[in-house]
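In this view, the complex is presented without one of its protein chains, the others remaining in place.
Take a look at chain A:
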């Protein structure tokens, strides 16, 4: 996705300060053009004489030909307009267009100072529309481009928002009023993101009892008989998840009725309403990972995996992507660009898989070899290097080598089916949207001929379901023979198991090790002595793959492998290090 998606790490108070004579307070300023007819610009004129002088000087010099500039206080209206325009730039700019970079820098510039930071965040809450496919992902992106806030800055924001159960209920009671629903969703997205990026004491300070109740209210399915919009339930859940990353918050949330609420919402996992699917997935993930209910089987214990032979690889995924227990559904709520590859690798033939789009935001779905790297923090994913290529249905782009090209499909919508064909006989990659193919692409074959995996990257709050052939395809390609992973792949029962983290950590703590095992693999018995240095503590399998003695780096001229049937060391044939094998052979 490129540099625009990089995080800014400089804390607010460290940034350079503006000339002090300008600052009667630390509020942000902007430049406006003074047209001759005065159509542009806002009503509040710059008050300070120094800037008047500058402007006058400029206007004297360029009179009649050039527009003149003046400095005004940034208004909420201008800021909201900037938010809306940047959303559309983000949606439409293929790469890191200069406009996008400049627009992002403006956020950083304006948010430099407590007043400005507060204005920018309130503007995000006010201005990001409900129906924008990028909405909440854009909110996290914009906030990441602002400097880190001070504690006072955060507290002021929480005070200004003045959240409570009643406030949330009021927003839901006007369910027809999309402005209020958007506001609620945006508050959840903004505070959730702050909770995550400021995890620790600051996150605990934000989650006051009233703020907690504001989020909990969102988990009620109805208020006074009025259904709460699904999107508001979803972002309440996401905010709670992010707050729960801080221990004291988690205890606080645990003390509410969170578990019962989540259990009720988990039933939505199979819903035909794609927004409800997201709620179901998120509720289930929280029940499996954060708010464990005694007696409720974890999803991995109850899921049926009998006919699933290929899935997303939970050992080949960046750290924050959430995978379902059947390994076929993925969601990210992290602000990094999360990626995953599937378990099955293809080297020849023609292969096809399908993806059901649950959220219509930025995902880059396609093909990658193992050489493709997941630089999730830097915003690089599938399609962002020479070893991968991807389809992005939100910005309507085809990606390869971090270069993008607009394609002719309409923007994808929830429920759309993306078909992906890899033809290693004709060296073609073809993407289909609901059965409609794009012209074939072949750039990736200049860099890789084999070793391909299905792969995808996710911007925050994006989700989709993969079908590697365990279910019938919706739009199978008609013009050629193809295979699907599920018919050819195999996975052991152990490989299919996607355990929640706490379960894995539990297993780690429970694992036992024998004292006589190999220091390298910790798996087999250490039965080998290396010659001539006589170091032992390694097994006969590991000694085969080391270049020199792992303990002293001396050259290996031979090995003695302990006879498994007796305690005596017997000299055996030398190992594969035959080139060095002159001492014992």
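One rule holds for everything that comes next: contacts are C-beta pairs under 8 Å (C-beta built on N, C-alpha and C of every residue); 3 or more make two chains touch, one makes a residue touch a chain; residues count from 1.
Here is the rule we use: contacts and distances are computed from a predicted model.
As stated in its UniProt record, the chain not included in the shown complex is "Ubiquitin-conjugating enzyme E2 35-like", which appears among "Eukaryotic translation initiation factor 3 subunit I", "Exosome complex component CSL4", "Ubiquitin-conjugating enzyme E2 35-like" or "Family 34 glycosyltransferase". Only one residue from A:251, A:523 or A:555 touches the chain missing from this view: A:523.
Looking at A:87, A:206, A:283 or A:317, the residue that reaches the missing chain in the full complex is A:317. Checked against the hidden chain, the listed residues A:445, A:475 or A:551 yield one contact partner: A:551. One of A:270, A:294, A:481 or A:494 touches the chain omitted from the figure, and that residue is A:494.
Considering the complete assembly, chain A touches the hidden chain via residues 9, 11, 14, 151, 201-202, 301, 314-315, 317-323, 370, 494-495, 497, 499-501, 504-505, 507-513, 519-523, 542, 545-546, 550-551, 553.
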